[in-house]
Each structure stands twice: as structure tokens, then as C-alpha cells.
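A single protein chain has been removed from this complex, and every other one stays in its place.
And now, chain A:
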Amino acid sequence: MNAKRKRPDTISDSVTEQERIVHEVIQSKQDMGISQQDIKREINLHSNLIAKCIKSLVSKNLIKEVKNIHSRRQKHYMSAEFEPSNEITGGAWYVEGSLDKEYINVLKEQCWRKIYGLKVATLEGIADAIKRSNVSQIELSKQQVEEIVKALVLDNEVMEVRSTGTGEFASIPVGKACYKCAGKRGYGGEPKLGALASIPCGVCPQISRCTPDGMISPITCEYYKKWLEF
């Protein structure tokens, strides 16, 4: 992936030799950046000295602190001329290093409603429908629509099918992937509860330790007791 740069590479004359070395290490990581711990692994300088160099470079606007979704606790640094890559920001779905779940859920519901309205929809059809309704202020790329729709498939809200070119698929080329709402329930409804899942044993984290005469048994089970309370 091409690193994003804002301005040509420059080094201030006022940096010390150690600061220059630290800056070079950070710069070499381009738009991926690097943590203080990893800097220490690459160059043989004391942690305190590295920390001092980093503080100085930040104050001189030669480097900046960025969020890395892979290691939220550790600080991550990048040379000032680069923009953080999607790999460390998480891309469009991340804000300040965390998943923007509210935004994702809103988009999921909107996509589902478009699919429900269209009965059978291709990705292009869904993307068009969202664009036309202007629900999202930000334009969604086709890839982003695909990611949302595939997440709906994983939620079992929507199913992926192949067009047969006939009947409800008449306007869609044969073999093209399209999407339909799954089942008869509305959006957000729970899938049908299975037989094992509807009894205490089905959800019990201790099932493998449960025996008829053991400490955990169906006779002494607290989950059973609650389940059978009337």
C-alpha cells in the first residue's frame, strides 16, 4: 500500500544525534508507525532516553502520536509526513482506535430495509438505494456496502443467493450474487431457539464437568433450580 505523505522529508537542525536515530527508525515504518517498545528492540538505547527523544520529536512536530487498533494500550508513533494506514486505524469502521458500533448498526439496519423493500437485491442495487435515500451523510463505497451486507448474512438477517434469471430474479443476470431477507421475522428478531439451547444444559459452561453423582449434577444444579421456579 502506498504510504500517504503530506510534505517532503526534512529534519530540523536542532535535533540531537539520538533524536535523529529515533526519528529515522520511526520514519522507516512509514504509515504503519511503531511503538516505543519496538523502537527499543531496534536500537540499543535506554528506555528513558528513547522516551525523552520521542517527547522532544513530538514537541518539534517531527513525529505524532497515532491510535493503533492492534495495541490500544501502547502509544504508537509515526513520522509527521505520513497518514496512518487502514491497517492500524482499522479503516472506515474505526473511530479513535475503536469500532464505531453505533454507526455500523445504523448502516446494517438501513441496508436490511433496502433489501426488504427490493425483495431481491444486488450489492449495486443496495448501494444505489442507500445513496438515493441519502441516509448516510458519508458516501459508502461498494466495498463498504459489501462488508455491511455480509455482516447481515452472518447475523442471519439476510441470505445470499445466486440469480436464476427467472421469476423474482428476472432482472438480474444468471449466476450473480444477490440478497434476500432471511425467514419471516422482522429485523433484529432472534433466530428460532434450538432444542438444546432452550434448556439449562444447552447453555451451561460446566456441562463437561456435570455427572450424575458429582458436585455438579442435574439434581443439585442451580440453573435447573432457577429454570423450574414457578
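Here, a residue touches a chain if its C-beta (ideal position, glycine included) is under 8 Å from a C-beta of that chain, and two chains touch if they have at least 3 such contacts; residues count from 1.
The rule is short, and it goes like this: contacts and distances are computed from a predicted model.
Candidate names were "Histidine-containing phosphotransfer protein", "DNA-directed RNA polymerase III subunit RPC3", "ER membrane protein complex subunit 1" or "Sodium/potassium-transporting ATPase subunit beta", and the UniProt protein name of the unshown chain is "DNA-directed RNA polymerase III subunit RPC3". When you scan A:Gly117, A:Pro173, A:Gly186 or A:Pro218 for touch with the missing chain, the hit is A:Pro218. By the touch rule set out above, chain A reaches the unshown chain at residues 69-70, 72, 90, 93, 98-99, 101, 104, 147, 150-151, 153-156, 159, 161, 164, 166-167, 180, 183-184, 190-199, 201-205, 207-208, 210, 212, 217-219, 221, 224, 227-228, 230.
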